[in-house]
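Note that one protein chain of the assembly has been removed; the remaining protein chains are unaltered in position.
And now, chain A:
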Amino acid sequence: MKKTAIFGALTVAGLMAGAAGAATLDDVKARGKLNCGVSTGLAGFSNPDANGNWEGFDVAVCRAVAAAVLGDPQAVEFVPTTGKTRFTALASGEIDMLARNTTWTLSRDADLKFTFVGVNYYDGQGFMVPKELGVSSAKELDGATVCIQTGTTTELNLADFFRKNNMSYEPVPIETNAEAQQQYLAGACDVYTTDASGLASTRATFEDPSAHAVLPEIISKEPLGPLVRHGDDEWGDITRWTLNALVAAEELGITSANVAEMAASAGDNPEINRLLGTEGNLGEMLGLEADWAVKAISAGGNYGEIFESNIGESTPIGLARGLNAQWTDGGLIYSPPFR
């Protein structure tokens, strides 16, 4: 992984000649495949199944973009990245977009030169402890040994949280989620901290999930979203509006089941017509075909369907919609208008 980082750095240095200003859309079309950076394996978000097919909440975003651009949700090359290698991979052009539970921060936007195209999951950093420890609040963690994925915002939040509360702790930096899980289960650390969604996902894979508790404190805001490189606004628009299309589809009641029927002919609702390309030329403005949103929604369904099938309450991950409900249901998920 270290090698990848260094190699990536060299790639940034050496091979960026064409990538910086060039149209990513043309590259993707010419290649016939979307290179999408995902995590190395986080159940529910991006994880290969038994047959090696990637599936998950973040993977669905990649597939929707591939469907919108190339018309084929399977035309995605998934590139597993660690917390450390992801930005280098994106900056170097190794991947066209990154959908890997990445927190939107100012410095990543302005200093690392990335464009976050939206938020697909509103998250916050939490703590997981074994129940037998008898801890009920993060404020009781003074002196604890904390397992943490290195190269993430959680590392900084953790330092701030313990500093603010005048507590000491022993950080155990770990490269991947799987290693963290091993150390946590062996008792080499008392606490595992990462985004609350990641904790739920990790706990779901434990032999006995009920023996572990996620503490009530959420110590940070972690808006997670897909991102692209600075410098190619057209490509940024495509990914942004593909994500918005999934969100708007849920709001407008368009599902993977009825999208084909609704797109067959213009209906009564002009916003649905514009979104599905039966009216207006929104697709053309993005440099895509008129039915781009139809393909994106057909790929895995609308935002709500993707949520329910990958991380929703019916899955082992069992996350409630909470903040991630539509704005009409009191959540934060909101798409700007399609017009």
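Convention: a contact is a pair of C-beta atoms (placed from the backbone, for glycine too) under 8 Å apart; a residue touches a chain by one contact, two chains touch by 3 or more; residues count from 1.
Here, contacts and distances are computed from a predicted model.
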(request) Given the choices "Amino acid ABC transporter permease", "Phosphonate C-P lyase system protein PhnG", "Cytochrome bo(3) ubiquinol oxidase subunit 3" or "Transcriptional regulator", state the protein name listed in UniProt for the chain not shown. (result) "Amino acid ABC transporter permease"
(request) Just name the one of A:Arg31, A:Lys139 or A:Arg163 that touches the chain not displayed here. (result) A:Arg163
(message) With the missing chain put back, one of A:Leu25, A:Val76 or A:Ala91 would touch it. Which one?
(response) A:Ala91
(request) Identify the residue among A:Leu98, A:Val172 or A:Val259 that touches the chain left out of the display. (result) A:Val172
(request) Kindly state which of the options A:Gly44, A:Gly83, A:Pro223 or A:Gly236 is in contact with the chain not pictured. (result) A:Gly83
(message) Just checking the interface: what residues of chain A touch the absent partner chain?
(response) 1-2, 5-6, 8-9, 12-14, 16-17, 20-21, 83-84, 87-88, 91, 107-108, 111-113, 132-133, 141-145, 150-152, 155-156, 158-160, 162-163, 169-175, 182-183, 186-190, 230-231
